[in-house]
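All protein chains but one are shown at their positions in the complex.
Our next item is chain A:
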Amino acid sequence: MNFDPRYSGRNFSSVGTRPIRPDGIDKVTGRARYGADFNMAGQLVGRILRSPHAHAVIKSIDTSKAEKLAGVKAVITAKDLPDLTDGDAAMYDILDNSMARKKALYDGHAVAAVAAIDARTARQALKLIEVEYEVLPHVTDVDEAAQHHAPLINDQVFTEGLEEKPAKPSNVTKRTQFGHGDVHKGFAQADFVIERSFKTEQTHQGYIEPHACVASVNPDGTADLWVCTQGHFVYRQHCAQLLGLEASKLRVTSSEIGGGFGGKTHVWAEPVALALSRKAGRPVKLVMTRDEVFRASGPTSATSIDVKIGANKDGTITAAEATLRYSCGPYPGSWAEIGAMTAFACYKLENVKTVGYEVLVNRPKTAAYRAPSAPMAAFAVESVVDELAKELGMDAVEFRIKNAAQEGTRSSYGPVYGPIGIGPTLEAVKSHPHMKAPLKANQGRGMACGFWFNFGGQTCTDLNIGMDGTVSLAVGTVDVGGSRASLSLVAAEELGIDYSQVKAIVADTSSLGYNDMTDGSRGTFSSSMATISAAGNAIKILRERAAQTWDIPVEDVVWEKGHAIAKGEKYGNLAPLSLKDIAAASGKTGGPIAGHSELVADGAGVSFATHICDVEVDPETGSTRVIRYTVVQDAGKAVHPTYVEGQYQGGAAQGIGWALNEEYIYGKDGRLQNPGFLDYRIPVCSDLPMIDTQILEIPNPNHPYGVRGVGETSIVPPLAAIANAVSNAVGVRMTHIPMSPPRILAALDAEREG
């Protein structure tokens, strides 16, 4: 990688402005094509049969009646998706999740699928498939599943991370530990110690657009997949491996995406659609219903967390400890591990220890959800931090400022921090007018901090200059939050041209080199690096073409403000050549002009946020309304501030829903009781106040502009900030998310009854 990613401290012309997004008109006029908007001639309708049982052995599947139904073109089971994973355990789990092989592991687990000429026929065919189950005992609660007597979900799983391999299998798949110092010594030094246990229920990302795709497999082994995804290159890899296709022969095109938030980072029904198409010999369109999205895509973990923090009278935290149990669904994951890493990341701690336990349950396979695992850990930790500040008689913000991590602090997860923004976000909150606004009866204010790592990854970009001097920018990171606009700004900045001269698209997998998916807040961070690099390569060619035109050495040509300029008094009479001039002549100076870049964008900057929240709680009904909300977050550099603010607001909005209402509710039969937006209530506009934002810019030293990721951190503090606000409003410490009306009333009743 011949690219210097170091922060340069330059001034900007385009970056930092707020132009209209290139995909805006299509989206507001309804022209934008989402996953379900694509159609092919002769396409069939795919539908999936799902287990009604939380845990059952599949004894037999008889598809003969379905196959005979007129209009049915293909019926598949796990036999049509043979195991080609070659010992790759994570891929095997994705395969088994796509289509159950021996056991149905949760209510909604796919067991068979059909492709038919229309939806009605497909639904009829599903009813004709006969599945014989042997129903097994199930467990859906994370704490119950961790008990040694709980029904065993996978008898091949032995807890990893213990000093000695355990003799018996367990639903606890892994133990992880982080920290430094001696917490026992630290707690012995403390004047005050608070210890509490917390629970958070499972939530779904709640993306508006269900999973949708059209798959078309040809007899010659080539295939196309049009799909709603956060990473079409990753989907290509997964599908090629699971279907035994050559990656280069599978072309995956990503649609516009109606939300993903981590839930569209690996395949779910796409291998099924491809297998149906392969068997039927025709294209197959498969769109999940909302019921299927809830039951059979990937929500976040349910958690159970114990936190203990001790402090001196002067407000210095002497020790902090947390034990975190996260549900993974029926397949191993590393969700508690992330919670254990992020839990205390905001603080400067001499003695800290976190232990995470990954727990299998009979629920859908857990997937990433925006800063995965961090919000739950922050809820537990920031609740205790708030309570400890009260115990000490200190202001909650001052207590946090006193203990905040800073440059040079050893993080709770290990490494020493470089320049970071937790202190500045806290100082901004301290002086924010929101903190001084008066509150009325039944109202409470809370604040909390949050941390997220941010990632980079493999990235590839093409920048092509047209004969008219306009620029096409082809990127491989799916645009989930306005990145086409921000990357167009970056190209315009580098080339010294107007934003309107750049058109960015997301290229398909056959048109561009491999890109990791858009996750870890990496879209703008990574693709901006690749765009800067690609523009630099294009500028090199532009200078060469100008030098050729003028017949002077290229070393004497510089690129400034969109023009090639001959430097030196001897060239005083040479008028600068614009990008448009050079592009127009390109056919006679060597052909098309383009810049390409392939790189690994590493060194993403960690990010911190502090949120303030005011709520009003109705003591009769337990209903909570958020009446004011403020987000303060470090962006490193806001390339397009409007979309940075949008990310801040979106994270807060999702966090408000998670904190107050959203939860997966399972019956005793292990079946999901609320798989729809009527009973699983995400916030709508009328539930939310205007969410105020304040962007701080503490540059990331590992990006030329100082960019850090911004997409995820904003969902980390809300659970805690709202819990602190509700606790302050009702005078009872809330320890169970969501703080739904029944839960608040129960807490108030318990307090009254002593």
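Following the convention adopted for this analysis, contacts are C-beta pairs under 8 Å (C-beta built on N, C-alpha and C of every residue); 3 or more make two chains touch, one makes a residue touch a chain; residues count from 1.
Definition applied: contacts and distances are computed from a predicted model.
Student: Any idea which of "5'-nucleotidase, C-terminal domain", "MoaD/ThiS family protein", "Ribonucleoside-diphosphate reductase subunit beta" or "FAD-dependent oxidoreductase" UniProt assigns to the chain that's been left out?
Tutor: The UniProt record for the chain left out of view names it "MoaD/ThiS family protein".
Student: Hey, which of A:Y92, A:F192, A:F455 or A:F677 is the one touching the hidden chain?
Tutor: In the complete complex, the chain left out is touched by residue A:F455.
Student: One chain isn't shown here. Among A:D395, A:D581, A:D602 or A:D687, which residue touches it?
Tutor: That would be A:D602, which touches the missing chain.
Student: Taking the entire complex into account, which one of A:S14, A:T176 or A:S277 touches the absent chain?
Tutor: The single option touching the absent chain is A:T176.
Student: For the chain left off this view, which of A:R21, A:K103, A:H204 or A:R522 is in contact with it?
Tutor: A:R522
Student: Considering the whole complex, which of A:P372, A:G595 or A:P704 touches the chain not shown?
Tutor: With A:P372, A:G595 or A:P704 as choices, the missing chain is touched by A:P372.
Student: Looking at the full complex, which residue from A:A100, A:A190 or A:M341 touches the chain that isn't shown here?
Tutor: Considering the complete complex, A:M341 is the one touching the chain left out.
Student: Residues on chain A that touch the omitted chain in the whole complex?
Tutor: Contact residues on chain A toward the absent chain are 1, 90, 160-163, 174-179, 205, 261-263, 265, 334, 337-338, 341, 368-372, 411, 413-418, 453-458, 519-522, 600, 602-604, 701-702, 711-712.
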